[in-house]
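Just one protein chain is left out here, and the rest sit where they should.
The block that comes next holds subunit A.
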Amino acid sequence: MMYFLLLLSRQGKLRLQKWFTPVTEREKKVTREMTLMVLARPPHSCNFLLWRDLKIVYKRYASLYFCCGLEDQDNELLTLEVLQRYVELLDKYFGNVCELDIIFNFEKKAYFILDEFLVGGEILETSKTAVGIAMEEAETLQEVTHTQSLKCDTCPNISICFFCSLNRQWRSI
């Protein structure tokens, strides 16, 4: 399984962090050492290195470094493909994603795309299109419920009726 996925800027600032294992704040700070190792690597280096007892796979895309920590049995080459897939998903969703997009939309988009792609350190969905579909539907739901209270025809309970179906007729209260 993947233990963590970190997105770093060239200066080492965290743009996104996902930990798939319980880690204290102090331990998180220890990974700073690893990020310095990664940032110091020359271009065209091997994308794999060892840090403590973890395999680290990293890839640089424009101004962002994507780093993840793997277990011993994990396939490093496949992880490169995982990172590539995540970048493609971000790109498709944002349209030519750049670092700023991720910064300003971390909470709505970057994390949600990630959560539709990886769960518990493992790949959730291998289809390119399925993740996009799920994102769009969830976004629609978000917009629909954002400002208004909505109640559908059949459900008596407000807390359920917001979501009972996207195809139902909505009416305002």
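Assume a residue touches a chain if its C-beta (ideal position, glycine included) is under 8 Å from a C-beta of that chain, and two chains touch if they have at least 3 such contacts; residues count from 1.
Heads up, the rule we're going with is that contacts and distances are computed from a predicted model.
Undergrad: The chain that is not shown, which UniProt protein name from "Glutamyl-tRNA(Gln) amidotransferase subunit C, mitochondrial", "AP-1 complex subunit gamma", "Carboxypeptidase A1" or "Eukaryotic translation initiation factor 3 subunit H" does it carry?
TA: In UniProt, the chain excluded from the picture bears the name "AP-1 complex subunit gamma".
Undergrad: Of the listed residues A:39, A:87 or A:103, which contacts the missing chain in the full complex?
TA: Residue touching the absent chain, from the options given: A:103.
Undergrad: Quick one: say which of A:30, A:62 or A:138 touches the chain that got left out.
TA: If we include the chain that is not displayed, A:138 is the one touching it.
Undergrad: Go through subunit A and note every residue touching the omitted chain.
TA: Touching the missing chain: residues 1, 13-20, 22-24, 42, 44-50, 73, 75-78, 80-82, 84-85, 103-104, 106-107, 111-112, 115, 119-120, 122-130, 134, 137-138, 141-142, 145-146, 158-160, 162-164.
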